[in-house]
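See structure below.
Removed from the display is one protein chain of the complex; every other protein chain stays in position.
Letters are used for the chains, namely A and B, taken in the order the chains are written, and counting of residues starts over at 1 for each.
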Amino acid sequence: MTIQEIADFIGIDCQEKKDIIGLNTLTDSNENELTFLENKKYLSDLKNTKAAAVLVTAENASEVPLGTIALICEEPYLMLAKISKLFTPNVIEMDGEKPLIGGGTKVMPNVYIGKDSIIGSDCTIMAGAFIGDNVKIGNNTIIYPNVTVYRDCTIGSDCIIHAGTVIGSDGFGFANTKDGKYIKIYQNGNVTIGNDVEIGANSTIDRAVFKSTIIEDGVRIDNLVHVGHNCKIGRGSILVAQVGISGSSILNAYVVMGGQSATAGHLEIAAFSTIAARGGVTKSINEPKKSWAGFPLIEHRQWLRLQGKIANLLK
Amino acid sequence: MTIQEIADFIGIDCQEKKDIIGLNTLTDSNENELTFLENKKYLSDLKNTKAAAVLVTAENASEVPLGTIALICEEPYLMLAKISKLFTPNVIEMDGEKPLIGGGTKVMPNVYIGKDSIIGSDCTIMAGAFIGDNVKIGNNTIIYPNVTVYRDCTIGSDCIIHAGTVIGSDGFGFANTKDGKYIKIYQNGNVTIGNDVEIGANSTIDRAVFKSTIIEDGVRIDNLVHVGHNCKIGRGSILVAQVGISGSSILNAYVVMGGQSATAGHLEIAAFSTIAARGGVTKSINEPKKSWAGFPLIEHRQWLRLQGKIANLLK
Partner (left out) sequence: MTIQEIADFIGIDCQEKKDIIGLNTLTDSNENELTFLENKKYLSDLKNTKAAAVLVTAENASEVPLGTIALICEEPYLMLAKISKLFTPNVIEMDGEKPLIGGGTKVMPNVYIGKDSIIGSDCTIMAGAFIGDNVKIGNNTIIYPNVTVYRDCTIGSDCIIHAGTVIGSDGFGFANTKDGKYIKIYQNGNVTIGNDVEIGANSTIDRAVFKSTIIEDGVRIDNLVHVGHNCKIGRGSILVAQVGISGSSILNAYVVMGGQSATAGHLEIAAFSTIAARGGVTKSINEPKKSWAGFPLIEHRQWLRLQGKIANLLK
């Protein structure tokens, strides 16, 4: 789709015929992608973007670098939301190749496997599982009953996905209109799961808005855990039952999140951090190998002291 | 079923032949419905009820209005529970019309659609979805894989229901017997979802005991959210992941509930209220447009101050 066509769609005049193949962030966009700037906090990213075009307010247009076309509009984020629909693939592909199933893989009854999907050898796909279009699964992986894997996601080898878990549902993203309507930001990314990952029952891993939500090798996720869009769960990390990881947060390697703990979005947790049960992480944790607890979060041994002090209030 | 038959069923003598078509609250009952009074708090509602008959203790029988028959018993709530079974429809309808599916609607394999159900045009019903009997779905709605919609529920147009979500499961209701048994209160209401609603993966919206659990137009619900029976989620409200809304609570328009926040039951939240992540609402919020946090809940800026004061305890 050309920049001109996109501009037309949102009522902007632009004659540029260059082809756009997708949407992305300021920092990750390449010369065939469209991006946006809504929040001035990212002005420095704008100056360095490689994007073909950027949705931007008049106020910030002067910062758009040479080689990037400025699509000037009042509400860049809302325009991005509207445009995102143009780039979303079909909910179900009607065309495409029949799935490829490797040797030794058992597919039980009542399983749906979509077009262009490739499943490795020695896997077990149990009854009621849904494997969407263009999904890739490695070897020796077990998909338990009633699991749903949305289109375009990938799962590595030696993984176990327990019953009812959903991989690749849409991230929670929308823009507001002035009259109180929400315009969906189509989540055109995917989920990428490494090797030797086990995910418990009825957990949900949302697909990325752009690029991938990433679950690295060796991660262990318990039941009823939520991982938001564009998160990265680092190698060997452990998420205990009912944990919630908000969108765009990054857990480095071997982070342990206790039961019902959670993070806010857009933060980073240093490797080998331990968050106690119910801990609520609202800021990035930069120092590795420490134990944290509470909400607001403090060091675990401080939290224990604090509870003593609080108990003293009753004296 | 006549009042006499109902009375017989619970061992009360009453000759009244009037027909009862359902159960309802004191305030909502019409002249063909049966109601009950257990808690004296609702005595004034009893005085104004339009119900055909009311289960009531001897103590309160004198307050039953003219035109309403008093069915006097020791444990009205328990009797209601027993009677509720008489009014519950079949788990599966064997009779009834084949479902009507509108033009342009795609129904994938391994989908079940029940008797008398009507699905509009241009919908997508994905593999493994269960659409119960007498369900109504509007146009252009997507039901993702392994979603379950229980009988009698309605979903509007332009909705998206993500994988694994359950609409219309029974509300959590039962009465105690003196010997420690729980008698199920059959949940004979439904769930009614408006237009332009998106619900994430593996969330659960319980059906009402009487009438409807209501999700109004434009609501956005994230993953693993629980909405109890008889709640109303007002227009444009946002429920972030892992939120829990207890039964009979009302969120007015544009309420935002942060991740893992929750409400107690039987309360009301004013329009445009924002509850921070983990906030716990235990009383009604009457003033609109304010931000709240904590458990117990206080104004958000007070909560921030309070956390500073608590941190000072460590000094």
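Just so it is clear, contacts are C-beta pairs under 8 Å (C-beta built on N, C-alpha and C of every residue); 3 or more make two chains touch, one makes a residue touch a chain.
In this text the structure is predicted, and so the values were computed from the model without any measurement.
Among the residues A:99, A:218 or A:247, only A:218 touches the chain that is left out of the figure.
Considering A:240, A:255 or A:269, the position touching the chain not shown turns out to be A:240 (whole complex). For the chain left out of this panel, the touching residue among A:50, A:181, A:211 or A:278 is A:278. Touch with the chain omitted from the figure is made, among A:128, A:156 or A:189, by A:128. By the touch definition given at the top, subunit A reaches the unshown chain through residues 106, 108-110, 124, 126-128, 142, 144-146, 160, 162-164, 196, 198, 200-202, 218, 220, 222-224, 236, 240-242, 254, 259-260, 277-278, 307, 310-311, 313-314. Where subunit B meets the missing chain, the touching residues are 91-92, 110, 112, 128, 130, 146, 148, 150, 164-166, 169-170, 172, 174, 180-182, 184, 202-204, 206, 224, 226, 228, 242, 244, 246, 260, 262, 264, 280, 295-296, 298, 302, 305-306, 309-310.
What we mean here is this: only the chains that are shown with their structure count from here on.
If you average the Cα atoms of subunit A and of subunit B, the two centres end up 31 Å apart.
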